[in-house]
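Note that one protein chain is taken out, while the other chains of the complex remain in position.
After this line comes subunit A, so read on.
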């Protein structure tokens, strides 16, 4: 099978890259091994939340202080602002409703009740302008009886800092009787599936309206709209008070919906999405990747002019660690990271962990290095790139979106 471009990895960067290329008329395939980091999406795309230990207000400005090997710096700060606009528009064209801007972070409330700076937030969630004030005085936090993945007391405790009087109430719904019978089934996606059917939303809204009498805002777990893209809006219409959704323990319902939305966009543009397949090996010749072979397709080869590796970090298995080495498991590309495992970790879990910075080595054009030499037509994008600790910086989504757009532009040149 022959494509113009083949993308390895179906997460945020793989999909972004695929959509961009497909929008420009390229015949693309994405090979995705399964779930991606979008499945534990908080509801916001971060660009840069922290730099040099300080909280960032203007990400575009603060990027200047990042180290030279940071992916943003390597893309080129002159291009970043344009790419942030492109990313936003690409996501909006795909059908996501987002709020936020690249030159000024806004804040979202975490499930610990802490305000966190971010770039783009799904319209399901509430964006705040200020980190030290909360627009409501009296909040009711509603949870479903038997749902353990939403921590109301932590939220209540966090809201104390804003002088908010919060009360926790529980809602019982007969629609959940069946899933509550099995003790491991009362999880966010199963609740969302019930609400997707639309017959539970009316009753829930009525209950919420009764329970929120006398309060200014209703706080709920973000378990609305898995496949049904309108249910979160319907809920907000039916509840008389403002609704503030907060993330629950993954899997993230808005995250899965986002993944589906982007995948559908890619497929509508004619892209081929191979789900549950793994790239096993590649055939190289004269510094070029000619073709790849996948697990599901046996001896059927996939050829392309350019390939993009967007296989993610450790948890996505884009990079693998053993007791004596780090490696890139598909092609054996060069790794930017220490081979001595004693150097990977800090003994304090909340400190900056060295392994978080590790990734595949590339040249200036983001082409993968193999034995020190660039592979002419293999680009690298997203969190499989090294050079940043996206967790500490609050830059994970930004790096994924911008490096994949950058890779797409290299290919489209």
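The rule is simple: a residue touches a chain if its C-beta (ideal position, glycine included) is under 8 Å from a C-beta of that chain, and two chains touch if they have at least 3 such contacts; residues count from 1.
To be clear about the criterion, contacts and distances are computed from a predicted model.
Looking at the choices "Cytochrome c-type biogenesis protein CcmF", "ATP synthase gamma chain", "Lactose/L-arabinose transport system permease protein" or "Glycerol-3-phosphate dehydrogenase", the name in the UniProt record of the chain not drawn here is "Glycerol-3-phosphate dehydrogenase".
When you scan A:186, A:201, A:217 or A:304 for touch with the missing chain, the hit is A:186.
Residue A:151 is the one among A:20, A:70, A:151 or A:263 that touches the chain missing from this view.
The hidden chain makes contact, of the residues A:138, A:207, A:317 or A:365, with A:317. For subunit A, the residues in touch with the chain missing from this view are 37, 40, 42, 110-112, 114, 116, 145-146, 148-149, 151-154, 156-157, 177, 180-184, 186, 247, 249-250, 313-315, 317, 320-323, 341-342, 344-345, 347-350, 353, 355-356, 391, 396.
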